[in-house]
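Below you'll find the structure, written out as structure tokens, and then a few comments.
A single protein chain has been omitted from the complex, and every remaining protein chain is retained in its original position.
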Amino acid sequence: MEYPWDDLTLAFSRTSMFPFFDIAHYLVSVMALKQRPGAVAAAWSNPLSSWLSAMLHCFGGGILSCILLAEPPLKFLTNHTNILLASSIWYIVFFCPRDLVSQGYSYQPIQLLAAGMKEVTRTWKIVGGVAHANGYYRNGWIVMIAVGWARGAGGAIITACEQLLKGDWKPEGDEWLKMSFPCKVTLLGSIMFTFQHTRHLAISKHDLMFLYTIFLVTIKVTMMMTKDAAVTLTPFEDTLTRMLFGRQQQQFSLSEKKAEVKPSSNGSASSASKRGTEPPSSAKRHAKKED
Amino acid sequence: MEYPWDDLTLAFSRTSMFPFFDIAHYLVSVMALKQRPGAVAAAWSNPLSSWLSAMLHCFGGGILSCILLAEPPLKFLTNHTNILLASSIWYIVFFCPRDLVSQGYSYQPIQLLAAGMKEVTRTWKIVGGVAHANGYYRNGWIVMIAVGWARGAGGAIITACEQLLKGDWKPEGDEWLKMSFPCKVTLLGSIMFTFQHTRHLAISKHDLMFLYTIFLVTIKVTMMMTKDAAVTLTPFEDTLTRMLFGRQQQQFSLSEKKAEVKPSSNGSASSASKRGTEPPSSAKRHAKKED
Partner (left out) sequence: MEYPWDDLTLAFSRTSMFPFFDIAHYLVSVMALKQRPGAVAAAWSNPLSSWLSAMLHCFGGGILSCILLAEPPLKFLTNHTNILLASSIWYIVFFCPRDLVSQGYSYQPIQLLAAGMKEVTRTWKIVGGVAHANGYYRNGWIVMIAVGWARGAGGAIITACEQLLKGDWKPEGDEWLKMSFPCKVTLLGSIMFTFQHTRHLAISKHDLMFLYTIFLVTIKVTMMMTKDAAVTLTPFEDTLTRMLFGRQQQQFSLSEKKAEVKPSSNGSASSASKRGTEPPSSAKRHAKKED
């Protein structure tokens, strides 16, 4: 009774990402780039810059993991086949006559299929990142987690930096302050795969890949069909937070009050008190920027 | 009849950049830094920071190519002779009594000479970058193009990042959104030298170097004498754009309209519609910042 399961998971873990799943990943990334305001105009006025942004969207995770491991960030450019694939998808998405691709992509089933296949590539990226980091630091499991996380979900950071350099700053572009849902799930997966890699998790790799991918795809499809923004992990997070950091509310208000009136030693108290009400003003500023 | 030509180009391609052309390059870069508003005041109030900016202006391309190939960005500091040369030029430009250097540099012929010699160093940089990248990735011709481009014209990107870190953000500082003319010409040259290096261009290296340098210098001098902003490549670009991307105007307006009303899948439609009129507001913001 175990054998068919093992065969299934083994065959699944041996699936090649190359032609189809990569295409789905590139399609979703380029469509996300196109749905940015002004992206189409920028593509017409300066195709090279738009192509560069598309490459950053498609290969951002790999670039970030290369940077974190001090490898050439341009290494992804040596894989000519994938570059050609991503470039052609960028081309048909942006310059297809009568915008056929966007029209076809606007159908819900196609979006679901593409998003699901993109999530499959996420698993492969995390596994690749963990193995890659393990090649550098034999038992640096924190590095393995970080690199797996970066390769799986680091594209958002790269594109945020790109937005920053391009001048149109996106306050919601930072993945640190409030992590997006894929970011959290990727971190969870990176931790699991790292512990599986260091033999602390008694499960075979292909089983974990299979289960984690199923988990990813189901959550993603559910989130897309019911348009709610990732409430699935909230109870789990709440439990963890309460378990780690104790009674949250009064604690927080207490220490927050302290932070307001604390006398600081290095002269930053003035700016602190001055910037005490910074968040609302910044929110206002962003609102002004966005209306 | 061929021999004198070959002798000429060979001798030219063996010219050493070191004393004179480097001096011209450093002079033009430091003068560009000095003509920035507030640069002189900053040099007086904090010479070290001004010296750092000058070094970034002089060696920015090399720094960027080092970063892209994961080499130490500080490698340029090991070339003590050039550092000393650039530092002394920075010193006399900023702190020369009675500002003699700036007065001398304000004469048109001297500017023309210096700018022309700077363009000559550009060719050498591109060739060096292409060969450098080729040492890493044997047949990664995209990497060779990128590194040659970065070393030839990457200084602007480095200085833009520096501006960003220093707080005085320059919206026109990004080289991606609207490439400057040297940036385009450098990309063209990087492509040509890469294809020559991979034997796809049936021309000897020294001939290509000679012709490309002549092309650069003539265009630069023409642009400086007739104060027009690089209209020379426009017809060529238009042809290329039309050849690649078809009928531009109606196409663009069509897809632009679509981009405005497209229902997006990952909840970024709201922000898209909210930020639909972002460019004008941002332009207004920059205007407010600059007046």
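Labels for the chains are A and B, by order of writing; each one numbers its residues from 1.
The criterion applied here is as follows: contacts are C-beta pairs under 8 Å (C-beta built on N, C-alpha and C of every residue); 3 or more make two chains touch, one makes a residue touch a chain.
Note that the structure is a prediction, hence the values are computed from the model and not measured.
Engineer: In the whole complex, not just what's shown, which of A:69, A:89 or A:117 touches the removed chain?
Structural biologist: Only one listed residue reaches the unshown chain, and that is A:69.
Engineer: Go through chain B and note every residue touching the omitted chain.
Structural biologist: Looking at chain B, the ones touching the missing chain are residues 32, 34-42, 44-49, 52-53, 66, 70-74, 77-78, 80, 83, 94-95, 97-99, 102, 106, 111, 115, 162, 164-168, 172, 224, 227, 229, 288-291.
Engineer: Contacts of chain A with the missing chain: which residues?
Structural biologist: 67-70, 133, 136-137, 140, 142-143, 146-147, 160-161, 164, 169, 171, 173-174, 176-179, 187, 241, 244-246, 248, 251-252, 254-256, 258-259, 262-269, 271-272, 274-279, 281-282, 285
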